[in-house]
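Note that one protein chain is taken out, while the other chains of the complex remain in position.
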Amino acid sequence: MSKPRPLLELASPLPADEAVTLEFDGAPIPARAGEPVSAALLRAGVLATTRSPKYRRPRGPYCLRGECGSCQVRIAGQPNLRACTALARDRLAITPQNRWGPRGLDPTGLIDQVFRGGIDHHHLVVRPRIANAVMQKVARTMTGFGTLPDPATSAAAEARQVVHTPTVLVVGAGAAGRRAARHLEAAGVDVLCVDRRDRATLEVAAPGPLPAELLRAGVFAAYPHEGLWTAASDPLEAPLELHTIHPRAVLLATGARDPLLPLANNDLPGVVSARGLHLLLTRSGSRPAVPVVVIGEGDEAAILGEALGAAAVVGPEEVVEIHGGDAVDGVTLKGGRRIACGLVALAPIPAPTHELAAQAGITLRFDGHGFAATSDERGRAIVDPAMPQPWTLWVAGDLRGYMGPTAAAADGEAVAAALLESLEGAR
Amino acid sequence: MTRRVFVCRCEDVTLDEIDHAIARELTTIEEIKRYTGLGTGPCQGRECMVPLARLLCERGLAEPATVQPFTARPPTEPVTFAALASAQPPYTGAADDDKDPEAAR
Partner (left out) sequence: MSTSMGSPRAPLPERVDIAIIGGGIMGLGLAHNLAALGQRSVAVIERSYLVSGASGRNGGGLRMQWGDAGNVALMMESIEICRGLAQELGINLWFRQGGYLFVARSEASEARLHRNAELHREVGAPTRLLSPTEAQAIVPHLDPGPIRAATYNPEDGVVFPWPFVWGYAARAIDRGVVVRTHTEIVDLLPEARGFTLVCASGERVSAERVVNATGAWSNQINRRLGIDFPNRPHRHEILSSEPLRPFLDPLVVDLDSGLYFSQSTRGELVTGISLPDVDGYDDDSLALHSSLRFLAVLAARLTALMPITRSLKVLRQWTGPYDVSPDGDAIVGPTPGHPDLIQLCGFTGHGFMMAPAATRLVARWLVRGEAHPMLQRWDPARFKGAPTSRREDMIIG
């Protein structure tokens, strides 16, 4: 195996009091205390940390913002945790997942070569019965990603429930959510703003100051029939917390995330989200150590290209294929031009993060780039009449269709003002 | 690496596999999800839903005005059994929901 090539490097030397050491697969890796583990891994040249379930292709981080699953590794004895949201601390133990055989020599990697035409798992070796039984045995041994958590630490994991009864629940502390929460706080409203991202990430993720009452937890469901919303603390925090929230009004500002661009070999390690990469660089004080090619849609692709110091910015329709093996090494364009690179940053038009809105019964509309929450002009959500509504629902920012941080912040302010008015009207 | 265009990286669903499902007359998002496994992995559809919806609209198999994503099932963020086990009744405020299911049998 060749020596790993760093994908990122520090923009300025690390002060001694911020330096910690992670253990990746038993080997030490330097990191900055509190930064996302992914930053440290990419600086150390660690890219592929798992394999895909079917074709067993090497996979590394993609979204870098806690949305997708491809950076999942074992951390501190727990399977399937995202390296991009786990925060570095001294001696944190990280292990790759889903590998077979000796390091670097995973024979299951051949599956991708052998099944060039694809695997139809429904009709693979159905007959004869004996062969089918063998196939199923083999498939079963390869199933699943991580292995069980460490028994002692898992059994001892402490947890507690925290009940909240705010007047307003604001979900998301991005550009729209934070501005809305601040507006409501300033008016003396009891507001709880929840976001799964840590404070340092939020500080660089969007413009504007954060609300005073900010809870770091992932809102994981709306249960209108039970009249509550639920959120969970980061699985690496102790004790684990389950937040049950009973609000009178909910302002959803869950933002937007990157859908995948359907391009050839869009899964190779080193193909990442341009927005996620930019955030990670800012958050961790790093810069690319390899040439970056941005493949993107819309006006923002060029801006992101500039911010990332990209060697080239191209549209998806220009791309023939992304190349590489354990790491991406180039992009071929129509007409045959090939650009060498070490990172491919995808900048699709973001798609609204619609899941919680859907659970709450908000009507969605496909806008060509995602499923946007619908509302009246003041931001009051349009809801399915069959769904119980123990609260009033409001939506702001990119969730209403991607608008970008500046417009989202202004939208957050405007919707919060309308919400405030309705609260005062109800009084 | 074999040249493959992924729509869902979590479950290794390629454009070819979507085509196979469509060839079997499965042309709605819910059907394609189930036949290919698309959207059932760690990201629960965050990455693949939009490319699939776009593809179905481009092919004339869905209408932009009516196409809907598959059901957004909780949880949308990871939550451990330990955290869930800490929840105490009543969950709904309904009179009988603090009943111990074991005692009720």
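Here the chain labels run A and B in written order, and each chain numbers its own residues starting at 1.
Going forward, contacts are C-beta pairs under 8 Å (C-beta built on N, C-alpha and C of every residue); 3 or more make two chains touch, one makes a residue touch a chain.
Note that the structure is predicted; figures quoted are calculated from it, not measured.
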Candidate in contact with the missing chain, chosen from A:8, A:206 or A:228: A:228
Which of A:151, A:188 or A:425 contacts the chain that the document leaves out: A:151
Footprint left on subunit B by the chain that the document does not show: 23-26, 28, 30-31, 34-35, 40-42, 44, 71, 73-75, 78-82, 84-85, 87-89, 91-92, 94-97, 99, 101-102, 104-105
Interface with the undisplayed chain - residues on subunit A: 53, 78-80, 121-124, 126-129, 132, 136, 139-141, 143-149, 151, 153-157, 159, 221, 223-226, 228, 230, 235, 240, 244, 386, 388
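Throughout what follows, only the chains that are shown with their structure count from here on.
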Length of the line joining the C-alpha centres of subunit A and subunit B, rounded to whole Å: 16
Touch list for subunit A against partner subunit B, complex: 52-55, 57, 59, 62-63, 67-70, 72, 80, 112-113, 115-116, 118, 120-122, 145, 157-161, 196, 218-223, 225-228, 230-233, 235, 240-242, 244, 257-268, 321, 324-325, 351, 353-356, 358-359, 364, 366, 368-371
Residue ranges of subunit B touching subunit A (in the complex, touch as defined): 1-12, 14-17, 20, 35, 37, 41-44, 46-51, 53-55, 57, 64-65, 67-69, 71-72, 74-80, 82-88, 91-93
